[in-house]
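Notes for the one structure printed next.
Every protein chain except one is present and positioned as in the full complex.
Right, chain A next:
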Amino acid sequence: MTVVHDFTLEPLDWHPYVKTVELSQATPEQLDALKVTPSNTKVSAYVLVLAQEAETLAERTPLFNDIMYSEGGLSRGGRELGALAASFVNHCVYCAAVHANRYIQLEKRPEVVDEIYRSGLDADLPEYDQALFNFGVDLTAHPDNVGVYQFYHLREMGLDDLEILDLIHSVAIFGWANRLMHTLGEPHRKD
């Protein structure tokens, strides 16, 4: 059981610092909130922590899924890149690993992820990916002062309003997810 502090693409387990809800003792409201998670075979420790606030979890799960998986607009890969940019700024090692792997799976371009893992926030990427990544970094790191240049760069790359809206949400939902996952527990290497 090794705690992981550095970014990695290896499979990780997330271990909470706080107690999880015991399924055998869950209230009807908690069970209802737990049901809507995409992984129906096994409920993760993360979701069992969040189930302590069932009312919030019941809204959050479908919101997360709609932001990352809705039809049309920004590509699935583009949304994963937004998630990855946020997770790198906020140093959420677990979120980064999950979404980097998902990006590779969807886009079949491991070199983009490799460069982000090598150079971090200074990653030198193909222009389209660079525009998305930089916008995500900027919005996450200082929402009070997002570079207008980053926004125009998205336009130059041909993103339309709906695609930009989808990118904003994919970055923002990881401003949420990172603040839970990175603060309420830590990743361990799978044994």
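Here is the rule we use: a residue touches a chain if its C-beta (ideal position, glycine included) is under 8 Å from a C-beta of that chain, and two chains touch if they have at least 3 such contacts; residues count from 1.
One rule holds in what follows: contacts and distances are computed from a predicted model.
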Candidate names "CMD domain protein", "PTS system N-acetylglucosamine-specific IIB component, Glc family", "Cytochrome c oxidase subunit 1" or "5-oxoprolinase/urea amidolyase family protein"; UniProt protein name, chain not shown: "CMD domain protein"
Residue in contact with the excluded chain [from A:D6, A:D124, A:D161 or A:D191]: A:D161
Touch list for chain A against the chain that is not drawn: 17-19, 49-50, 52-53, 55-56, 58-60, 62-63, 66-67, 70, 73, 89-92, 139-140, 143-144, 146, 148, 151-152, 161-162, 164-169, 171-173, 175-180, 182-184, 186
